[in-house]
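Structure first, then comments.
All protein chains but one are shown at their positions in the complex.
Order of writing sets the chain letters: A, B and C. Residues in each chain are counted from 1.
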């Protein structure tokens, strides 16, 4: 136990495995879908790659060992995710979105639920998908709002031992699945007790495939992640047995919030991954391109300093993210704070750094034949998904700072 | 003569005319092309709108009165451009790119050349296009490089009273025209004296349509301006009479630089236009959306402050840009400095402000059904076209600061 | 009437007069006080310079022509203030603080009050001081708070035709005067109707010298403006005739707010003035210093770009500030918005730019023999005085944005 930044042998192996898979399989993946006109077509075209990813064991590597998978913690996830996401963000997000979709089960499910619901995801075959159905059309930054705020609008009513779910969701990765029939498992945040206070009114119910009533409204044509499916869809009398309620009845918001802690730490690393790809491109460009002049443009001080500043910010993001992952892994009292900081800092830094690197490259970065435009379009989602930085994430930090027991040195272990 | 920020009657009329045209014609234009798969198809689909713009006189309004048009100065251009560009950037850029294409003629042409070459652009009919062919594949930030830097790679050799032009160009708005045969007029920067020093080696030659040898390599699939044509193309033995050389032989770099002063001041206003559109959307969103909560989100201080900061930056950009336009119009000794400042400041501020406004709106801004993503993709070109801020524009300012006669108070008239 | 950035003849003369006075008198002023240990001693040592300023007519030049002075508007004030404040911030702030102290009278006083109270300030002799007593110990960002917030704590009770004022104030420039007995005129914001709602409870009362009961608690040792007096002081049964109430009884907050509009526009120019001084120093340093190397450091691209960026921000601040002053002068409907934007933008930009310029100069800028440290210490007050940017100024903008009749194009005259 000591301050250390060295990957252990397992992590190093994971890193090199993921890098090899990224190079061999992911690096060429975009060609298979980028020219397709609709988001849904593009998503469907990624299926073989996603299947290869599952087959290579990367989904299992995201599921904790106690639950039957091979994941030893969030730092391991971060190391793997950096390698994959820096090479293909869309398909990697399909993987990570599936893991997020399982998180409520992993955190709050009974052994029976875990065994039953996780089984398809532990095999190294197929293309199993899961989704965490939290956001709704009209926005969910105030999911915990008391009336007359709408808060969570999706409802579930218990009838004859079954939950009947009605509502609409949006921005849930892969939620409608490969065939519009729904992902293999959807964890749906819904209002189970309409008269209770928000802290007691919501629950999470696992919707298993096949489930009638999942209705795709549209596959969102998003600014980035062009090979990823973000549907807007309805749940129309979707009916699930009572036993598919995950965690405590009324504990939906708390379980949702807990699920989004780990993802927050990971978003920092997604920012690192995109910045890393952009930096590697820009560095190579600066070293090799002369733009009509005598020397490679890296000889210009403005170029060199801009690259140095980008690199500095990448490193600062990586270690904050690692620190947050470590805090989550060790159930550190400041895990929430650090995870959210990694999310905000990593996401906003990624957008800023890639924007700057476009200027290092200059006008040709506006040509989609070069990767920077796409990397920026991908990065733009980081500050606004997984809890928007302005409406959700900073509000969480603000709430922490107001608590009388908040101590500024807790995060670094120095309190 | 006094410090004043009030539009005169002509400017106000121009503003309202342009706004009306934008609302009535431009606002629906995108629907006609946005779903088309290729850049060239999208560009072709804008032709009816561009023709309407010409018919409504907006091209004439960009050509100076002494040259037969109706433009009274750059401030007028700025007022008009803000209205049009904030509603449809792509088609407005086709207009402005055409004006840029004519600038070398306007600044350096003989009366005969002006009369002959400008004629098609003074009519209120057709869809005349012009392009300023400066940038080349491989980059042109060092166009003035001495050997062994390549500088300008396109050459023109005089044979039997004709210039024979060979080379390749990139990023020239509309250059290959509606039918790949070339714009009506192309002002081509080329090396006419290969052995002279850079200051004497380049000239600008006007290529008139029809001209054999314009070869489209590809229509660039760009990050933004999806309805605009930015081709990469070759000039293969394009042959023009001796009399089409514009300005002095060997004076190409100076004439090119002079042409890019006015555009620089205007780029500041293009930034204003995009920010304005983004701000209007975000303000409306914040006033009307509750995102599940009780009040419109503008009630949140973080939202209100972010909007206020955006607005403040918009205003600061507008007045710097106006000041730069005024300096150009009055041939102020600091016109170059101010124009470049407006370009750098306006372009970078636009990217930053729209990025921030996406966070005000939150995740739904990642949905292309909302305008912010496209506004940002459009804005991303501003810092890197028309002379990249890092490789060209700041270098110009740096060179000014080094001059022994540089006085910091000249710009404000206080020296 | 047209967009124009040219000083008229009167303004140019004012500029050159102020510049001459600054060079001849202000430039050496600091030597007379900088080594004195206490704030009060330093302030007292500035008196001869302040008297010279009054004698040269600069106080009269700040008082509007209709009130018997020579000031033709806020743009003129801005032009003058830039010249003086860039050379000596402390003494110029004594002048400007006096003008602010008179603003409630100028805006809300009766002809009799104006005649009587302004008289000492219209002479070109003496060292008359005035102060606007708004801020209080414990802070005044919520001066308009309803109970149980304290809001304005200073009270005035009407007894036998006289107001008896009790309370404490802080941060009021020059308030306790040259001899602790009080400035010649103090406009005191106080609670005259304790039971009324905040909009009706406060009034402004002019306290004329001599007035018993002004008690200096301490002269604040401030971060900057080392030759300026910012006292914390008490008003203990200060008694003034009924007729010294300025404007309407209960109209104190509105009158206070109106007074702070013009100052806000001017703060932008104060930022310009400090940046200008810093830039001139840094530019000269960069052109002449080699720091052990072969060339002046301005040859380094990083230095040149940093200087160029600083200059760009200075110009952007100047024209936004001019635009705000013009709006105030013409009673433009967006005058408030623009003035506050100039205040926020100018103040924060000044701090950022001077901080950056310290890095251009390097370690020697940490030596108080060079001016940059002091310029930064002076600039640090700009964002937090005259209505702090976070607690007051942005809140004002936020409130505007929420109004249903707010139109984003009003500021530029394009609504």
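Keep this in mind: a contact is a pair of C-beta atoms (placed from the backbone, for glycine too) under 8 Å apart; a residue touches a chain by one contact, two chains touch by 3 or more.
This structure is a prediction, so every number in the text was calculated from the model and none was measured.
K.L.:
Taking the whole complex into account, name the chains on display that the unshown chain touches.
P.N.:
A, B, C
K.L.:
Which residue, C:11, C:46, C:135 or C:244, contacts the hidden chain when the whole complex is considered?
P.N.:
Answering carefully, the residue with contact to the hidden chain is C:135.
K.L.:
Using the document's definition of touch, tell me which of C:3, C:185, C:360 or C:414 contacts the absent chain.
P.N.:
Only one of C:3, C:185, C:360 or C:414 touches the chain omitted from view, namely C:360.
K.L.:
If I consider the whole complex, including the chain that's not displayed, which of C:111, C:148, C:161 or C:194 touches that chain?
P.N.:
Going through C:111, C:148, C:161 or C:194 one by one, C:148 is the residue touching the chain not shown.
K.L.:
For chain B, which residues touch the unseen chain?
P.N.:
Interface residues of chain B facing the absent chain: 300-302, 305.
K.L.:
Write the list of chain C residues that the hidden chain touches.
P.N.:
Answer for chain C: residues 35, 37, 135-136, 138-143, 145-146, 148-153, 171, 220-224, 289-294, 297, 300, 302-303, 306, 351, 355, 358-360, 362-369, 373, 376-377, 380-381, 383-385, 388-391, 394 touch the chain left out.
K.L.:
Taking the full complex into account, what residues of chain A touch the chain not shown?
P.N.:
So the residues of chain A touching the unseen chain are 1-8, 11, 15, 75, 82, 276, 279-280, 283, 287, 298-299, 301, 304-305, 307-309, 311-320, 322-323, 326-327, 330, 337-338, 341, 344-345, 394-395, 397-398, 401-402, 408-409, 411-414.
One rule holds for everything that comes next: only the chains that are shown with their structure count from here on.
K.L.:
Need the central chain here, defined by C-alpha centroid distance to the all-chain C-alpha centroid.
P.N.:
The most central chain here turns out to be B.
K.L.:
Rounded to the nearest whole Å, what is the centre-to-centre distance of chain B and chain C, using the mean of the C-alpha atoms as each centre?
P.N.:
For chain B versus chain C, the centre distance works out to 41 Å.
K.L.:
Just how far, in Å, is the C-alpha centre of chain C from the one of chain A?
P.N.:
From the centre of chain A to the centre of chain C is 50 Å.
K.L.:
For chain B, write out the residues touching at least two other chains, lowest number first.
P.N.:
Where chain B meets two or more other chains at a single residue, that happens at 394.
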